[in-house]
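Heads up, one of the protein chains got dropped from this complex, but the rest are sitting where they should.
Showing subunit A:
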């Protein structure tokens, strides 16, 4: 290689080496391969040479052009990589900082429990019926075979409201959602299969009683419904609700004015550990019975033709048992810490597909 080419090569390589940024690098590139670049200039002079010299000189120049072109390209990429590395280094953040907080809302355990009950009874063909919280005494008591003097009526500790115009009897805040059963029988011909979840009220306030609480009652009326169906329905419900396929369920004779025979329903649990289904203790969770003939007749249904069963359970009580909630009053205190602890996600509504 001619000396001048070797000099150009060495000078160019040195200049590339010295170029520390894109601008300096570009200057070298242009100064070598640009329109007025050193190498471009030499290439332009080729034509003036004698043909015999031209060939060798041309080959040398082309070689040098390829060589320097590659060197320039390589240097350019190196510089780009360095620049990117520097930028990335400068962009470093403390990724251990907490993510911005999102406020989570939640569904109250009472709503959730009602949804679960609805899902399970819904699968057995029940629909949800509703009625007013303020009832006439007929709807809350008389129609349910609980006349004015009945001891059961005093035991309920009823809240009263002033009577409506033209009516003598004070209205009541419903002590049970049975009024919904009555309204259902008045408004629909059997067969009937409903549950009635809702608010109920009793004048009682201590650690285990709240003046307002929630009940879910149920009613089935048809021609051939027996006590066996009552048992099958409630055992199925309890086992699915508590997700215990072998949950022990016990039926004890009892008394309610609106059913006959009447019974209370216990589930097996351990008093010591609170485990549902374990241990050898019993816990009352439900009241039930075959609909009393007088209740059917009061609603205009002939008890010689129609029969069925009814049941009622405390929603808070079942929610407490399933979710390990120790205190009844906490349901209504709206303490944010409690709500966060026991609340349910908006994105996982109760359904049987995913499991209640």
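Descriptive notes on the structure:
Quick note on the criterion: a residue touches a chain if its C-beta (ideal position, glycine included) is under 8 Å from a C-beta of that chain, and two chains touch if they have at least 3 such contacts; residues count from 1.
Heads up, the rule we're going with is that contacts and distances are computed from a predicted model.
Per the UniProt record, the chain missing from the shown structure is "Phenylalanine--tRNA ligase beta subunit", taken from the list "Phenylacetate-CoA oxygenase", "Nitrite reductase large subunit NirB", "Potassium-transporting ATPase ATP-binding subunit" or "Phenylalanine--tRNA ligase beta subunit". In the complete assembly, the contact with the undisplayed chain comes from A:199, out of A:65, A:199 or A:244.
Although one chain is not drawn, its touching partners on subunit A can still be listed: residues 97, 100-108, 110-111, 115, 118-119, 121-128, 130, 132-134, 138, 142-143, 145, 147-152, 154-155, 159-162, 164, 170, 173, 186, 191, 193, 195, 199, 201, 203-205, 211-212, 220, 222, 224-233, 235-236, 250-255, 257, 260-264, 290, 292-294, 297-300, 302-304, 307, 331-337, 339-340, 343, 345-347, 349.
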